[in-house]
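I have placed the structure first, in the form of structure tokens, so that the comments after it can refer back to it.
The complex appears here minus one protein chain, its other protein chains still in place.
Chain nomenclature is as follows: A, B and C, assigned in order of appearance, with residue numbering initiated at 1 for each chain independently.
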């Protein structure tokens, strides 16, 4: 069962990833990205990281994609259509480089002997997550948490500053 | 004797006063102040002369006295420039000459320059000149002489260019300065050489006799270094004294106000070269007697050349200018043919004597010319003629000066010129004959001038000429008086090559022949120019090419123009400037351009396209990975 | 802190003052106060220096102070002066003072202009008081950088090009220099002690000959670029032509002297053996400089170009004299630096003033100015006469000392080069008189020039100040020449080792 689910997820992710970057229309691209993100969320659920999956769904699928769609609609209804076409050579070079990279990476991954790996199921409960997030000891993440909150704040302000209309 | 310091300092103060304060003075005040100052200086000079010669000889000779000295600049332990006052017979004589002529010019200028723009400036420059010239003659050392040598050069420059809106005056002043400056380069190098081998600048030490011994070993191209140095120093003197071929500036210098020509370019500054040779005379005799022969030859040639050219010029000031060159040539010959002491030293005495008398009668001639130009308003002979009726005083004084320069007794020129001729005959009969001939030419061109101005046909004039005001005629009369009687001064008593008294004897044969020659020359001039006559024109056509060449001063000026304009300016300077802009600077710019070009070429790598960077990054990473994993 | 540091301190304080100044009036007040203070300080230093010397203090450098500021490389803020630096400081102070007045009517951004000006002054003064190689180099750089902005922003004509060219060439020079200085530093303790940057300490040791052979040319060229050494002089005509008046003054008057002073203080003093061995190359180059600059100046049409080439010629003479390696010639070199500094500053000041009236610097477009602006005309004539070496003005003293010194080298090569260099005095006369004749004499060429106004009070102040300095050096040179000459003894001893 799990295997089947995994293959489905994997197929979704791979197909839509490729489609995301190859489609000519930017809106479709965003939509395919959404599917990839859903697939990723699915993988998190499969790994028993339900919280992570939920976050993935809400923030990515819910927040970021909406942001994309809006900005796409705001900026260029025509999307990529009027985009200058790349010379064939560059396209080819990019393709070859990426494929070579992928092949190399996969090759290494498959050939590498990892330490004993086994799937240990079990959810992490919210309490653990909460404590880890707001604790200050070893393996607890108060400081990054705060740093990220500051970063977010800065981004909010920065985003407003940059995007607002100048009088 | 300490009053001599004042002679030195007062003109400087006058210069400062008139130069800075002149703007706030009226013409009258400035002129009178200047003249008054110079009167005081003249009196002081006379007093100094009286006291110096009044003190008598010691040990049979006039001892040089250094009455004042001040260390001005120290180069090394031995070589230092001092500013000082050295009194000896020739410097005292020069003091008298300079102050006298300068005073006459100051007075004369009150009338001549009246109403001119820049009157105060004129007097300031005159003071500067007087200061420099006095400083030059009383110099205790050769470097002081050089300093004041340069200063007289610059005051001459300023005075020639006094009418600074007149292009000819600007060009003339520039020419005068640059030509003499070129000669001064020789002077400077000569000084440097001399001082390097003798380790002294001081005249007294230079004359002391052990100098040549100390430098006898050093030779250069076959001549001793001292001889070379003295030769170079003579180049400086030749430049200032307008010896051929450095004479070209003097005729042009006549663009300055006429009193200036009288003071600087006839009486005082131009004889500085003669004075320089006289000052170093013992050294010349001792170290390079063969050089003196050279000086004599240069002097004789210059004298001949200038006399010939003077015969055909039509601008009266130019005639006088060439006459000056010719007369200075006489003085150089006199020094060149002279030996040391006794009768052999006659040339020295004669040269100095001629310097003295020439200063007086040539200044007189120029001042007369000034009076004439003042009333006629032109320098050309053709605008004159028949002036004797209108300008009696000028006429008489001019005649006196003409007789003097022609060597007619009893005027002063006769005595001095006669001695020069005697000395020349003593040296070599050829030289004597040549110089006598030139003396005859002198008489001819002077009387040509005289008859053309005061006799001959009257030119058409808009208003009748009139006699000059008293301020101008008084100096004329005074100088004429001196010219009449200066010949009777027992000159050898005061100035002689070794300081021992020398009594001048007239050599009957020489005197007779020279006077005869002069009379003949005057006669020819009388026949040619007394009345309008076709003879001069006939002569001119008869001599054809020679006449034209003489009229154009034998094309020496053109040659110089060619060398400076075509070769130095257009060739060398333009060439170097072009080279600098295009080759040197071009090389620098080329470096910059190449850098820029290379930058443009490799700029493609820094396209600013993040995707390109990422691509390169990926390739790089892959390569590294491949290398690490597989190799 | 000893009082020499005031030379660096006062300009810094001036910069602060300028920052606080509210309007043009206050800016001027700050500048005048500061410049006067500097001048007074320089005069006071001179008097104190002479006092110390006559009191029998024979130390090589007086008023020393030493603070370690960068231990890893043993870099000290070490200051001290001898007669040569005193003369240079005096020169700089006079020029900063007069330069302030010459830029009195600067049209725009006065505050920034004067701030850069002060920074430049800081560098210059710092350079002359330093006796630590690195500190010296640092001040040298401080003096160079403001040049770029001063020319690039406040200049005229092809100012960007000129500023860039000047800065790049001088920076190129400093690159050589830095290598040279580091080279000296790493050979400053042959016996294996601690390395030092202190000039006096380095002079105690003998830098190995191989190192000298390598680093002497580097250092000499490095400083020589600033001293307009042929063929690295081409920044000078363009730079001067584009720079604003006071900057030209300061640049030609003081900055170019940094080159000569550096050549002398670092290259010759620290590496005497190589100097003796290699001097002929540079004598050849400087000899060319002297004559070449003069000939180039003859045919130029732009007043500033004429002066720039004249500077090439005169500064060439400075380096030439230094390379003669004897006391008299080197004294002459310092005198020539002083003299050239003063008279060229006077020249540039006058050219600036004339330019601000006629709006042209081409002599073909001007003429007869003497009648219209007599004060500036007379000033120009005096500057010209000083430049062609008229006795009684500074140029003569310097040139004569140089030539007498150069004649002490009795071999044919030196003789020939000296005579060649001496011919420049004739050529100088040619171009100076040509300019005077065309520019000032004659009748007024451009009718619009009839209405020109003569100098204003601030301009008069600047011009008279410089004229007095030129005349003072020219009339009473003995004390100044003695002061230099005395300090030269140590160098001569170093050379004799």
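Note that in this section a residue touches a chain if its C-beta (ideal position, glycine included) is under 8 Å from a C-beta of that chain, and two chains touch if they have at least 3 such contacts.
Here, contacts and distances are computed from a predicted model.
Asks: When one chain of this assembly is omitted, its UniProt record names it as which of these: "CHAD domain-containing protein", "glycine dehydrogenase (aminomethyl-transferring)", "Heme exporter protein D" or "NADH-quinone oxidoreductase subunit K"?
Replies: Missing chain, UniProt protein name: "NADH-quinone oxidoreductase subunit K".
Asks: Mind giving the shown chains that are in contact with the missing chain?
Replies: Within the full complex, the chain not displayed touches A, B.
Asks: Tell me, which residues in chain A touch the chain that this view leaves out?
Replies: 2-3, 6, 9-10, 13-14, 17-18, 20-22, 26, 29-30, 33, 36-37, 40, 43-44, 46-49, 52, 55-56, 59-60, 63-64, 67-68, 71-72, 74-76, 79-80, 83-84, 86, 90-91, 93-95, 97-99, 101-102, 105-106, 109-110, 114-115, 117-120, 122, 124, 128-129, 132-133, 139, 141, 144-145, 148, 151-152, 155-156, 158-160, 162-163, 165
Asks: Going by the touch rule given at the top, which residues of chain B touch the chain that is not shown?
Replies: 608-611, 614-615, 618
One rule holds in what follows: only the chains that are shown with their structure count from here on.
Asks: Does A-B or B-C have more contacting C-beta pairs?
Replies: If we tally the contacting C-beta pairs, B-C comes out ahead.
Asks: So which chain ends up in the middle if you average the CA atoms?
Replies: C
Asks: Centroid from C-alpha atoms only, then distance chain A to chain B, rounded to Å. What do you get?
Replies: 100
Asks: Can you list the residues of chain A that touch 2 or more other chains?
Replies: Residue numbers touching two or more other chains: none in chain A.
Asks: Residues touching two or more other chains, restricted to chain C: which are they?
Replies: none
Asks: Using the touch definition from the top, list the residues of chain B that touch chain C in their complex.
Replies: Chain B residues touching chain C: 71-76, 79, 81, 143, 146-148, 150-151, 154, 157, 161, 164-165, 167, 170-171, 173-174, 177-178, 181-182, 185, 188-189, 192-193, 195-196, 568-569, 572-574, 576-577, 580, 584-585, 587-588, 592.
Asks: Taking the touch rule as given, give the residues of chain C at its contact with chain B in the complex, in rising order.
Replies: 165, 168-169, 230-231, 233-235, 238, 292, 295-296, 298-300, 327-328, 368, 370-371, 385, 388-392, 396-397, 400-401, 403-405, 407-408, 410, 418-419, 422-423, 425-426, 429-430, 433-434, 437, 440-443, 477-478, 481-482, 485
Asks: For the complex, which residues does chain A have touching chain B?
Replies: 93-94, 97-98, 100-101, 104, 108
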